[in-house]
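I'd like to ask you about the structure that follows.
One protein chain is absent from this view; the other protein chains keep their places.
Just so it is clear, A and B label the chains in written order, and each chain counts residues from 1 on its own.
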Amino acid sequence: MSDKLKSGLNVALLFLLFGVLFLFNRYGTGYQLRILNNIAIFITLAVSYNLINGVCGLLHLGPNGFIAIGAYTSALLSMTPAEKELNFILGQVIWPLGVIQVPFAVSLMAAGIAAAFFAFLISFPVLRVRGDYLAIVTLGFGEVIRVLCNAAERVTNGPLGLKGLHPYTNLWWSWGVATVAVIVIQRLIASNYGLALKAIREDEAAARAMGVNPFRRLMLAFLISAFFSGIAGGLLAHLITTISPSLFSFILTFNLLIMIVVGGLGSTTGAVMGAVLFSWGGEALRIVEQPMDFGPFTIPGIPGMRMVIFSLILMMVILFSRKGIMGRSELSWDYLESKLIARKAR
Amino acid sequence: MKPFFQMSHVTKRFGGLEAVSDFSIALERSELVGLIGPNGAGKTTTFNMMTGMLRPTEGDITWKGENITRLPAHLITARGIARTFQNVKLFNDMSVIENIMVSCHYSINSSFLAAMLGLPGHRKEEQRIREHSLKCLEEAGLARLAFERAQNLPYGLQRKLEIVRAIATEPGLLLLDEPAAGMNPTEKIELSAFIRRIREKSGITILLIEHDMNFVMNICERIRVMNYGRSIAEGTPGEIRTNPEVISAYLGGAPHAQD
Partner (left out) sequence: MSATLFLQQIINGISLGSLYALIAIGYTMVYGILRLINFAHGDLLMVAAYVAIYEILLFSLPWFVSFPLAIMATGAVGILLDRVAYKPLRQAPRISLLISAIGASFLMENLALVLIGGVPKPFPRPDFFSRVIEVGDLHILVLTIYSPIVTLLLVLGLFYIVFKTRAGKAMRAASLDFEATRLMGINLDRIIALTFLLGSSLAAAGGIMWAMKYPQINPFMGVLPGLKAFIAAVIGGIGNIVGAVLGGFLLGLCEILIVAFLPDLAEYRDAFAFLILIGVLLFRPTGIMGEPLTS
């Protein structure tokens, strides 16, 4: 299949996507819109997370920290001074946050940059180690961020969190960011830079011997992942309009882990699929936590059942189908074409 | 005339163990030199120091006039020293051509931003890298396997691929660590021819570690022998073959009072 045809098909797909979004935006219910926004945000998060865990092969357990930084940065910058006054009842928010306010787009950019900056700072300790140690250090940093969000009341309003954020996030923002993230990250992975990252994953010593600088390349991936995670955090904040430190606990990391493992560790397509399945599945599974009516019977809702099912799914995948849905492969036009040809040949 | 590559009085200690002691070697352009010695003599440790994977405890390493003793591995590769490994260390889950394309990474001229944005400058670079890699594979007779997974290759071809991958970094000095290990006689003959062809074509200096004596004597112009971390002999294959110290090092016998 020629490159031109592929580009054409990609553009057509994008038109289709945004056409569908347009229709939902017009005619969809609030509930549907919320789910669609959720899906897009999770796609951004999953694809960024997959870059580190899947492509680079590092077990990064602290994405919740980056998302939190993005969410708070975006929220604090987009709120009006009056709104901040209203929120910060425990003590006045520190200068200059009390007086500053920027447009939503700028706050998102700042969110991404703040998260990336933090990633830059911690890449020095984190990238000195590998394997389990890296897992624990990143977990530690994620937790430290969460605790800091709780404790730094003058900055984040502590456990009370921030309420009354403007619901700036709409389908265009969330899906726009998701589309850009997928395209840009996948381009990186498919490029020679991506090969360098995969080489580090496969055999770091050999990669060094072939001229690859693991620290610089991994830091690059780390920063890019954090950047998009931060922006997604900002989108999330302005979708649910209330954020608090408990939102960014290790459970968030766990959810992302489920998405990319079930989708296929190392596959961007897999990450997208995992995100969609998780969001949609998460909504669908909400019914087990709600009481259900079966005529004369009512089965009471069981809170926590959703997480039990998610944990079970994760364990099933890891134990029996370790590669997930896509393994490390991507869905591509060439692949579909070959399937079509095989079918015609029969 | 200053030698192309020079290792001077290099010592490597791990805690109390001295793996390499006061080792010196000089290599000239386009030489084919062998490094032999019993197991544990310190040959791979020496390779590791030459390529920046280990830092010498004492001594200096000079390459093309520059002191590279403290440089990290990836910078040494960029300066033109490449290597293969004792145990095959291919990028297993990647294709054959992808393995080669990694070798071109250090010389890439476009930024990651250009890659992410799909800019034409980057696409040209990718094209250049792909062509260079394909050419390396063609010259080695591996082009038909370009899209095979590296780990699916038979052992002999995997070893060959490792060599091609190292050559793709366009080195001035190539270090081969037991390239013939595990090969049958036919494969070894092909390997000999392959190594000679490499040297003729690009004038690379080659230093190789090997245990197969025939292989080494056949192909190397000069041989250095190590035992217990020290240099014990150097000379042409003919000289080494009859050197009593070398013989006793391999066959055992009275240890020499080196300490």
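Please note the rule applied: a residue touches a chain if its C-beta (ideal position, glycine included) is under 8 Å from a C-beta of that chain, and two chains touch if they have at least 3 such contacts.
These figures come from a predicted structure and were not determined experimentally.
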Given that one chain is not shown, which residue among A:G28, A:G140, A:G176 or A:G281 touches it? A:G140
For the chain left out of this view, which of A:M219, A:I240, A:V276 or A:L314 touches it? A:L314
Touch list for chain A against the chain that is not drawn: 53, 57, 59, 125, 128-129, 131-133, 135-137, 139-141, 143-144, 147-148, 150-151, 251, 254, 257, 261, 265, 302-305, 307-308, 310-312, 314-315, 318-319, 322
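By definition in this document, only the chains that are shown with their structure count from here on.
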Report the inter-chain centroid distance for chain A and chain B in whole angstrom, where each centroid is the mean of the CA atoms. 43
Using the touch definition up top, name the residues of chain A that touch chain B in the complex. 184-185, 187-188, 191-193, 195-196, 198-199, 202-203, 205-214, 220, 224, 328
Where on chain B does chain A make contact in their complex? 51-53, 72-75, 77-78, 82-83, 85, 89-94, 98, 101-108, 112, 115-118, 122, 125-126, 129, 165-166, 169
